[in-house]
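Every protein chain of the complex appears in place save one, which is left out.
Every chain is named by a letter (A, B and C) in the order it is written, and numbering of its residues begins at 1.
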Amino acid sequence: MLDRKRGIFAEAWSIGKAVGQAMRITFVNFFRKPVTVHYPTVTRPFPNRFRGLLALTYDKETGEENCIGCRLCEFICPPAVIKVEMLKAEKRNYAKTFTLELYACEFCELCVQVCPTDAIIMMKSFDLATGDRREMLLDKDRLHAIGLQHEPSWATGNLLRDMQQPPKKESKAADAADTADKAKATDKAAGA
Amino acid sequence: MSWGALPPAVQALVMGGVILGALTGILAYVTLLERKFAARLQSRIGPYRVGPRGLLQPIADGVKLLLKEDVIPETADRPVFNLAPVVFLIPCLLIFGVIPFAPGIGVADLDTGVLFFLAISSVEIVGLFMAGWGSNNKYALLSAMRAVNQIISYDLPFIMATLVPVMLAGSLRLSEIAAAQSRLWFIAYPVIGQIAFVFFIITAVAAENRVPFDILEAESELVAGFRVEYSGMKFAIIQLAEYAHVLGTSFLGALLFLGAWAGPGPIWLGPVWFLLKALLVFLLITWVRWSFVRIRVDQILRVSWKLMLPASLLLLLATAATIVWRTPHA
Amino acid sequence: MTAGHDRLTDVRAREMLATVAGVTVSGTGATIVAEVASDHWREAAQFAKDALGCAFFSFLTAIDWKDQGIEVVAWVDNLDAPFAVELRTKLGPGVTACASIAAVYRGANWMERECFDMFGVRFDGHPDLRRILLADDWAGHPLLKSYAVDTPHPPYR
Partner (left out) sequence: MPDVRAIDYAGSERLTMNMGPQHPSAHGVFRAILTLEGETVVGVDAVIGYLHRCHEKLAETLAYVQYPSIASKTDYVAAMSSELAYVMAAERIGQFEVPKRAQYLRVLMSELQRIASHCLWLGTWCMDMGGALGGGATIFLYCIRERELVLDLFESLVGARLLYGFHQVGGVRYDIPEGWTAECRKTIALIEQRLDEYEAMLDDNPFFTMRTKGVGAISRALAQDVGVSGPLLRGSGLNWDLRRNQPYSSYDDFQFDVPVQAAGDCFARYRVRMVEFRQSIRIIRQVLDGLPAGPISSRPGVKSLAQVKVPKGEAYARVEGPRGEVGCFLVADGSNKPYRMKWRGASFSNLAVLPHILIGCGVADVVAIMGSVDPVFGEVDR
């Protein structure tokens, strides 16, 4: 604070100037519009790709459940929170039970990405605070109910996979070829 | 029974009661004013949920602190621990006794008003150290020790800064100082006034342990300083005392430098002008508080002994010289 | 910098390193992989720091090759002539003792404590060898391949 070489007045002057500058900034800020909002009454808009609550969807035309119980999401989920049991039927399969432990879900959106029939998607909502942990263990019809309550966000399995489409076959024949049929293979396995 | 017929003792009692009531009201809403002002400085909104636009917040805080359980640490030194908030509060309220809010209104306009104010306002360290010692807590003890030497080292420059207007007005009586400023507010005094006012603000901030000198409850190191073991009503008393001390100092600053109740408009508007000026000084202290980073305790002491004390002594000499030079020789 | 020598490039460093006892050099380009015999471990580290000027200590860890035993890997860099030396030493099956290079690189102090914590490798010559991440009374060393093999598929809820 007191280095001898510049003498007391130069020192005091530079301190005064710096102090004035700092206080000018806070004063300028006094007149700026505050960025906070009155949260519960005023909420910020959700972006289009918001990763919120998970939900199961119904097919638009037939109104049937999309989920075919293929358990791909169960294998891909890093914290393994999804458990699905498949119910075999004649034309197509259904999911007998579908439980998702929301209290351990990491919202990484891998399940949405791998779902071949766009059954599981994420909604534009995050507030599902409950007093009791058992309510966080979502079962099939809870997931379907959430699907109808909130507005779905943009991401679905097919949209995400189209976005990540590797370069066209002709530009990188060898590599793209085998990855493409491997992808088809897994589709067939998933579809069966 | 007209006002004059009452015996002076009863008069002072009634006046004291009125001022105390008004004071607690003002104190409560001063905390809200500071929180809203600080919020705007930081581009946020501040309390808005309790009551219309947050106006009931202080009452809510008071009730909450009242209902909170009053914990006394088991190994605490019980009498010292319980007495500390009271010893801390009394001087902070006493200083309002000597401030004249209008030409006639005021509990006791002593002829040694400034001396009384300075003496009483430095008694609060005793309560503070009792709190630090009583709660038998490592952090509280460390912060109480820091507080004592910080306040003592900043009281001297604070006294020097308040002596400048006293010398300019030539009297210790507060109402006379206010009257002497009718022609020219002491802050407008050519050079001396501005420097004295700046010194007054700096030492006031330091004497009340506000940032950037708030080493006392530097929560990043000492978690909450001497208040760490207090809760419930005792914590409310300590908070109230601290704000009372800051408000008392800003009233003093308004009176010494800004010409207490001088202002356009009819005479009965005086106290309102005085309150506005005091709040202005209070907001200035708050503005300083929210703009700076805290400095280390040894640096604080070095600044006080090496910079503030010599500078304020120099200022006193300069004031004396200008007074002698400007008054025509009798 | 260390003992004055001409612009040390990774090629020259590779030759100098090859001359050290118990060291076989491999690796391409700016990364020199030095297989060190476990009893020459501290000399190799000292050589890398002094002669080769690798003053920057990046990390030290271990790999559990199940039956071939534990291999300790240290990665040090020379920041001026940018090349890196990857010192590796196989401790041999069943051996869990290794020389400590905390005296050579102070950064190795915590890294070796973590290696002891996770792999059980006892670094002799380490000033303060105790667990750094896990609780002191923790049983077992998690990163060994033999650890927690029986627990079911995660999560351990």
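FYI, a contact is a pair of C-beta atoms (placed from the backbone, for glycine too) under 8 Å apart; a residue touches a chain by one contact, two chains touch by 3 or more.
Note that the structure is a prediction, hence the values are computed from the model and not measured.
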May I ask you to name the displayed chains that the omitted chain touches in the full complex? A, B, C
Contact residue for the chain not shown (choose from B:5, B:67, B:267 or B:293): B:293
Given that one chain is not shown, which residue among A:25, A:87 or A:145 touches it? A:25
Where the complex has a chain not shown, which of B:44, B:64 or B:306 is the residue touching it? B:44
Residues from subunit A at the interface with the omitted partner, ascending: 1, 14-15, 18-19, 21-22, 24-26, 28-29, 35, 47-51, 72, 75-76, 78, 106-110, 113-114, 122, 153, 155, 160-161, 163-167, 172, 175, 179-180, 182-183, 186-187, 189-190
Since one chain has been left out of the picture, which residues of subunit C touch it in the full complex? 31, 55-59, 61, 63-64, 73, 75, 79, 82, 86, 105-107, 109-110, 118, 127-128, 131-135, 142-143, 147-148, 154
Across the whole complex, the chain not displayed is touched by subunit B residues 41-44, 138, 210-212, 214-215, 218-221, 223, 289-299
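Assume only the chains that are shown with their structure count from here on.
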Rounded to a whole Å, what is the gap between the Cα centroids of subunit A and subunit B? 53
Between subunit B and subunit C, centroid-to-centroid distance (C-alpha), Å: 62
In their shared complex, at which residues does subunit A touch subunit B? 1-2, 19, 22-23, 25-27, 29-30, 32-36, 38
State the interface residues of subunit B toward subunit A in the complex, per the touch definition above. 39-45, 48, 287-288, 290-292, 299, 302-303, 306-307
